[in-house]
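Supplied in structure tokens, the structure appears directly below.
In this view, the complex is presented without one of its protein chains, the others remaining in place.
Note that the chains are named A and B in the order they appear, and that numbering of residues resets to 1 at the start of each chain.
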Amino acid sequence: MEQLIEELKKEIIEVLNLEGMTPADIDENAPLFGEGLGLDSIDALELIVLMEKNYGIKLQNANEGKEIFKSVRVMAEYINAHRTK
Amino acid sequence: MGADETYACLLAGRSGIGKMKYLKSKHTDLPVGEVPFSDEELRENLFIKEDASITRTSLLGACALREALVSASLFPRDKSWKMALVSGTTVGGMEKSELFYYDFLHTREKDEYIALHDCGACTDMIGQANPYGFEMMTTISTACSSAANAIILGANMLKLNRTDIVVVGGTECLSKFHLDGFNSLMILDHEPCRPFDKNRNGLNLGEGAAYLVMEREETACQRGISPLCKLSGYGNRCDAFHQTASSPDGEGAYLSMMDALAMAGLQPSDIDYINAHGTGTPNNDESEGHAMMRVFGDAVPPVSSTKSYTGHTTSASGGVEAAISILALIRGFIPANLNFSEKIDSLDFTPVTEVKQGVELHHVLTNSFGFGGNDSSCIFSKIS
Partner (left out) sequence: MSIYIQSASHISIQKPLSEAWMELPIVPDSAFMKSEEPDYKPFISPMEARRMGTLVKRALATSLDTLRKGGCEMPDAIISGTGLGCVEHTEKFLNAVIDNDEECLPPTSFMQSTHNTISSQIALRLKCHGYNSTYSHRGTSFDSALFDAFMQLSLGKIGTALVGAHDEMTPDYFLMLSKLDYWKMDFCHLGQLRKGEGRGSISGSCSLSMLLSSQKQENALCELKDVELIYRPGILQSRHAINEVLLRNNLSLKDIDAVVMGLSGDCDNDDVYHELKHHIFQNVPTLWYKQMFGEGFSSSSFGVYVGAVCLRVGRIPQHLFYFPEEAAMFQKEPRNILVYNHFQDRDHSIILLTK
């Protein structure tokens, strides 16, 4: 799990182009949206693409992301439970 | 195709949204509003040779342009008047570029389409496809409000006597690029779109083209033409909220409607029908609805989104919906908003669900909103 969290942080930084950030700067328990990292709806769409591309998880509705992207840890748990690759 | 057929479909509640036939996308489960003619058929219609390179956006535009010119008694051309063409498009020649992109970079097979890729090239081709000479032309690209902004530029040109007659509108064909783009934003409904419905789940992408011929009253008089209606007001404002999302209170939409009303010298209560932007996405319809409630209070006039018939024709939509608004005005009817069943919780009004015939309309407002918060509104009024 901890390894997946590290991996995810790296992927998030890359796909969202969070220039100048390192995995250590992201608190895996902090919210990704709003406060916390301050991401928005387009970032959510990018994360949905990330999950499909890297872990074979396909969401049908952007709203489903709301629960999954609460924090990096929640996201990692969801991926662990549903990944197909 | 054409004003009469459009009118017949609107009266009969017959939507053009369905399965894709000519667009070669793998996402065949997505309904689209495709123009039911192949490129070859469109070419034949325009007497364009089989081997001439032309994009579908231009073909659609050229067909619509010709109909507009014929109906304004400008076909063949009368050289005594200065004429301009202002056309809106966004993806331009992309539908060919996405097919030939490998060739563009690696072979010499499709070089002629490289020059047809950009927006301006589409307008140029539309002008050329009609045996016609314009004294001036330009292209507007403000995404889904492109054609509405063409109307606005054209009107300003007429006011300053920069042209005698101006043809304004927009054109856009379906492309994988566009369909996949909207799909990547997860705002395409897998069912026929449901504008202003509580359970709406996105838009259906459409294609099309529409042009209006505009001139000053005295020019029409000198030409012996009786105009269909008057463009009495318009507004263009920016929501300045988000690149793709509309603000919750619809600030840009509110301001553009208010500007149009002020320019027309009308009260909100003078508006008899609103042809809404109404894409069917959760975000647009709620935001637009709030903006309408801010403008019209608890007396929102009859509203419908005709995107439930055409799909979202993006850059053309401002032209297509202006044409429908004018049809409604001169033929005295209000088109229905298809697929509506339940009111949006936060809105106080519901759209018109049954076509209303034999109604006297004086002023019709039409909204066109684009990505990036490019919001425009136009008011068409009956000539008394």
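We adopt the following convention: a contact is a pair of C-beta atoms (placed from the backbone, for glycine too) under 8 Å apart; a residue touches a chain by one contact, two chains touch by 3 or more.
All figures in this text were calculated on a predicted structure; none of them were measured in a lab.
Considering the intact complex, the chain excluded from display touches A, B. Interface note: of B:Thr55, B:Thr142 or B:Ser232, the residue touching the hidden chain in the full complex is B:Thr142. Of the candidate positions B:Lys198, B:Arg216 or B:His242, contact with the hidden chain is made by B:His242. Per the touch definition above, the residue from B:Ser184, B:Gln222, B:Ser269 or B:Ser346 contacting the chain not shown is B:Ser184. Screening A:Leu4, A:Leu18 or A:Val74 against the full complex identifies A:Leu18 as the residue touching the chain left out. Residues of subunit B that touch the chain left out of view are 25-27, 89-90, 92, 94, 97-98, 101-102, 104-105, 108, 111, 114-115, 118-121, 123-124, 127, 133-143, 149, 153, 156-157, 159-160, 162, 176-177, 180-186, 236-244, 251-252, 255, 370-374. Even with one chain removed from view, subunit A keeps its contact list with that chain: residues 16-20, 38, 42, 45-46, 49, 52-53.
Basically, only the chains that are shown with their structure count from here on.
Taken together, the subunit B residues at the contact with subunit A in this complex read 184-186, 242-245.
Residues 40-42, 45, 48-49, 61-62 of subunit A are the ones touching subunit B in the complex.
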